[in-house]
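A single protein chain has been removed from this complex, and every other one stays in its place.
Coming up: subunit A.
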Amino acid sequence: MEVKEEQSTKRKKQKQGRFWTWVAASVLFRLILIYFPKNLNLSSRPEVSTPLTSLRRLAEGYWLKQSSMSPYAGSMYHGSPLLLSLLGPLTVKRIEGQPSHLLCSLVFVVADILNAMVIRATGQTLQVAYRQSLKSLDLDTISESMEVLSSGDIAALVYLWNPFTIVACVGLSTSPIENLAIILALYGACKRMVPLAAFGWVMATHLSLYPMILIIPIILLLGYGPDTPRKLLLMRRCGKVEDNSSSDSCQQQEKVINQSDLPKVFAWGPPMLFLLWAIMWSVYVLLLCGISVKQYGGLWEMFERMYGFILTVQDLSPNIGVLWYFFAEVFDFFRNFFLIVFHMNILFMIFPLAIRLKHRPCFLAFVYITISSMLKSYPSVGDSALYFGLLGWFVNELSEMQFSFCLFSVYVGVSLLSPVMHNLWIWRGTGNANFYFATAITYACLQMVLVVESVSAMLNHDRKLKKLTNAKLQNGKS
């Protein structure tokens, strides 16, 4: 027994070592790539830098601000004033003989590593919760075989080594920082650190608006606790048994259930606290923003230039989303109508999904992030990087996902084809916008298929667990 334990700890250590070498390798890889910024020209790619995340625009905004003009003058900068005062000084600082924007790149590398670490910690929490819930369902056999895959490490490595993440980090887009805010919110909610969760949510909303919908999974997380298979399962287990046996055994079970320390009902305390903290943080953030834009247009201009720009899709330069093409084509008098339609699209999906997946709030957050990165007005590969990282959390649950190979191949194909089509259109002049838009549509469809497949795999997994517990109960009965 002891030998076995020793072996397992040894293996664990080995695995740890391997994890850290891979992390170090990814950092090294990024640093090498940072030294070729001119040749790769990543920061001017439409896939990487959108009007919201481009560092070149941020530098422009900072320059405007330094020359005591509103950073939002012209239509260059559309980000947050806080980001401007954080990253702005770094954009002008040059070190002799080093590539320009080196300091900013280093900040993004650090943000990426931080992201990976937080993802890892959250994944570990989730795994512990998952194992506990399996134990409470008497399905220990599964948890034993699960030792092979520690989802936190996998998620962190998937995040770090995803080409999308690397490209977004090296291509000087601010999306690593936006992602950091989102991941911090989820981490805080999982670990029940209410102030951190509120801070993350407020910052994420402030930076890119769309993460606002994450309030539902965060509240669910705080209310129910981290991902667990359906709590109803326990109840239903009792109910199922009731059908074909005497009632007092059920009562016995119920007692057991009540004794177990799993909170089954929604705890109202933490969510309320979260709301309180969220209000406090948002007041604080608005105050800071107000101070920094006081001399220029005030807060209203900031709202108009940040959120108005996101919601009204003013910039129609091509990106990997689908909205630019549509709004370039649509008649002007239909524009407002379709703006509402497209934004409602995201909102329409929120509630049905929340009802169906409320027992797995973290997975719900993943689904929301994927959907919003599909229907966003200015999507970039940084958003895809985030949801792929989060997908790693559910490695065990999604192990039987269908079409995984097909999805992977099409992802590879589309992400290679899209720059080529862009080149054909913009640089060679032999293609046209439809060529590029076709890849954008494929990409959007792909994300849709990913969402559908992962949700159905997750639900199947839950069904399987239910079946197993029922079978076990029946076995125990007979």
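Just so we're on the same page, a contact is a pair of C-beta atoms (placed from the backbone, for glycine too) under 8 Å apart; a residue touches a chain by one contact, two chains touch by 3 or more; residues count from 1.
Please note the rule applied: contacts and distances are computed from a predicted model.
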| item | value |
| --- | --- |
| Protein that the absent chain corresponds to, by UniProt name, given "Molecular chaperone MKKS", "Ammonium transporter", "Eukaryotic translation initiation factor 3 subunit I" or "Glycosylphosphatidylinositol anchor attachment 1 protein" | "Glycosylphosphatidylinositol anchor attachment 1 protein" |
| Listed residues A:Thr21, A:Asn336 or A:Ser399, member touching the removed chain | A:Ser399 |
| Per the touch definition above, residue among A:Asn41, A:Gln66, A:Gln98 or A:Asn336 touching the missing chain | A:Asn41 |
| Contact partner of the left-out chain, one of A:Val128, A:Ile340 or A:Leu416 | A:Leu416 |
| Residue numbers in subunit A that touch the chain omitted from display | 36, 38-41, 141-142, 145-146, 149, 396, 399-402, 404-406, 408-409, 412-413, 416-417, 420-421, 424, 427-430, 464, 468, 471-472, 475 |
